[in-house]
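One structure, pasted below without further comment.
For this depiction, one protein chain was excluded, whereas all remaining protein chains were kept in their positions.
A and B label the chains in the order they appear, each numbered from 1.
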Amino acid sequence: MLEGVRLVDHHCHGVVRGPLDRAAFELLATESDRPAPPGCTTLDSQLGFAIRRWCAPLLGLAPHAPAEDYLARRDQLGPAEVNRRLLGAAGVATFLVDTGFRAGDLLTPAELGAAAGASAAEVVRLEAVAERVAEGGVSADGFAAAYADALATATTDAVAVKSVLAYRHGLDIAPEPPTASQVRTAAGRWLRRAEAALPPGPRDGSPGDGSPGDGSPGARGLRLDDPVLLRHVLWAGVQRGLPVQIHTGFGDPDLDLARADPALLTGFLRAVADRDVAIMLLHCYPFHRQAGYLAQVFPHVYLDVGLALNHVGARAPAVLAESLELAPFHQVLYSSDAFGLPELHLLGAALFREALAEVLDGWVAAGRWSGADARRVADMVGAGNAARVYRLGD
Amino acid sequence: MLEGVRLVDHHCHGVVRGPLDRAAFELLATESDRPAPPGCTTLDSQLGFAIRRWCAPLLGLAPHAPAEDYLARRDQLGPAEVNRRLLGAAGVATFLVDTGFRAGDLLTPAELGAAAGASAAEVVRLEAVAERVAEGGVSADGFAAAYADALATATTDAVAVKSVLAYRHGLDIAPEPPTASQVRTAAGRWLRRAEAALPPGPRDGSPGDGSPGDGSPGARGLRLDDPVLLRHVLWAGVQRGLPVQIHTGFGDPDLDLARADPALLTGFLRAVADRDVAIMLLHCYPFHRQAGYLAQVFPHVYLDVGLALNHVGARAPAVLAESLELAPFHQVLYSSDAFGLPELHLLGAALFREALAEVLDGWVAAGRWSGADARRVADMVGAGNAARVYRLGD
Partner (left out) sequence: MLEGVRLVDHHCHGVVRGPLDRAAFELLATESDRPAPPGCTTLDSQLGFAIRRWCAPLLGLAPHAPAEDYLARRDQLGPAEVNRRLLGAAGVATFLVDTGFRAGDLLTPAELGAAAGASAAEVVRLEAVAERVAEGGVSADGFAAAYADALATATTDAVAVKSVLAYRHGLDIAPEPPTASQVRTAAGRWLRRAEAALPPGPRDGSPGDGSPGDGSPGARGLRLDDPVLLRHVLWAGVQRGLPVQIHTGFGDPDLDLARADPALLTGFLRAVADRDVAIMLLHCYPFHRQAGYLAQVFPHVYLDVGLALNHVGARAPAVLAESLELAPFHQVLYSSDAFGLPELHLLGAALFREALAEVLDGWVAAGRWSGADARRVADMVGAGNAARVYRLGD
């Protein structure tokens, strides 16, 4: 199952260029923005154990080598070699890379692809484009047109756009686009507030200070969190015509999990049903069953359980199996949502392959599925669906 | 386990009388009202794979025969023979049939029973009775009395009533019944709106144009969606004294899944706790654990995971096991929620039997349950609880 298949990772980020000390490594191995309690380590987690199991052998250590040994060996090899080994072993044919968060610290999509022996394409974050427009200077009246222009330019070569509405407001939004006048008023309010705040600092933080989910410039700059503008840029993304990725489910502590249930998007999904645009529900946990329902009733809705598989480690088969209940198999995709650590790219792929094989083999062994169907579905979920939706062969 | 037991299907619908082309068959095999994306098929789903596994052999094909072969063989045999084979193999003693949706296209309860060699009784949909009252002509002042009369007449031989509140509004309702004056005002508003709409067309659509969940006449007629009237007919159902079935959890795209969580009914369940009426939470997925809690704390509350077992196919044991966590075993029932396709009647029963046997055998093998308890619970859930609650032997 999936043995000869090179995956399409339909949502990930770059990896850090330079060396990482233990504290920085630990913060990239959790969705938290705080260290573990005193005397504890974020690596005492499913993700930490999975790193030691899968990645240690790729660095020449025994599986489950102690974290100390692993980090020492990592330092010894250096970032370029570690990146090369782990990225290469992921067996990914194409990375679709969200460049909207801390891009300066990370390998570019082209560099990521080169390190992995893979191709790469860009996913453009809708909110980051708005923040760049505001930083460049724009009036409230001119915001909508300037945003449309900037989005067109930014997405010339992109394969998708992405929304972080879940982090900035919650998915409980009015389903229809705001009116031009509402956008103007909201832009005025937001731009005035931004001017009154501190001048923006450098756009990217140091490697250890955050996690990839949100990617806002935070207190240092213009963070797009106005609900009217968030809806506006989401609808601008729909009008652009590329697949629209929407973060749903868990992530870093900026979000309110109860407001990240993709079922809250039902009205929006109905509103865009006839626009021939694919909506990609990213990650979804612990609401992946809700996402599966949405995929069944709306043929333009897709889902993955990336991010979750990495963080649940040994439980990946259980979570993946839950994502294969209501969703039609042509609407489920693979992603890693890896950020910063090449370990997360490797693990995403390794856990996905192992989990999918375990789940499908079980169904075949019990006579519930045919082997041919299982292989066909594995290919679809691992690569084929993404190639079709993102037109990767075109 | 359950080998000699003939089931009671406490909530299902009739099956289509005539032949079905592939498009119509596909739409009856999903909760969506839209076809799969271009180049894809709704049969690439757990339900599609389960049909090919379980039903193909009953039509004389190998398990997992290709969908094309299956549909060709189905056509060759003709609807009457297909219905006879699949319904008969379900091993159901009694069907409780919701007749409130597209009844004209479907076998009647008596015909369904005859085709299956089983008995059948009727479940009356509360909203459909209101729509018939309105279509017959009624004033706002006369609505409540006319509804009570019509419900009494419609349920003379019925074993239960059913609410589709989840589809028409959501389960987040005020728990108490509306006052007479509120009902009058709401009826006036609804009847005026209905008169202003187009004259109703034929009450039933063509076989392929919908799914069973909602059963509204839609844009063509009087759709009861006023929240006050929905509460009124629900309480009228309570006053009627029969078990009240309430759709909860996933269904067709008319509903908002986040508003279909049965836990939203808590206030209502408290309000009817002393009225000696059983409330049957239908289907519940993915909120079946919430439903299990409600069943534990409220002895008048029952649940099933029908519909879900069909749609999750190979995952039926996992979902069924989750429904057997908090719920007392005398409050869990079997249903298929089959609509249109006899395949869904067969699958409901086959997946339920297989899943229950797998789950209970596992607990017995691990020493967690005794074999005698397992057999007793299987009989209760498969038939005994329904016979008791619906007084089927009386």
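Note that in this section a contact is a pair of C-beta atoms (placed from the backbone, for glycine too) under 8 Å apart; a residue touches a chain by one contact, two chains touch by 3 or more.
Nothing here was measured: the structure is a model prediction, and the numbers come from that model.
Trainee: Tell me which of A:G18, A:P63 or A:P175 is the one touching the absent chain.
Mentor: Checking the options A:G18, A:P63 or A:P175, the one contacting the hidden chain is A:P63.
Trainee: Residue-wise, where is chain A in contact with the chain that is not depicted?
Mentor: Answer for chain A: residues 30-37, 39-40, 42, 44-46, 49-50, 53, 63-64, 250, 252-253, 256-258, 285-286, 311-315, 318-319 touch the chain left out.
Trainee: Need a quick check: the contact residues on chain B for the chain that isn't drawn.
Mentor: 261, 263-264, 266-267, 270, 273, 289-290, 293-294, 296-300, 321-322, 324-331, 363, 366-370, 372-373, 377, 380, 388
Here is the rule we use: only the chains that are shown with their structure count from here on.
Trainee: Chain A to chain B: how many Å between their CA centres?
Mentor: 37
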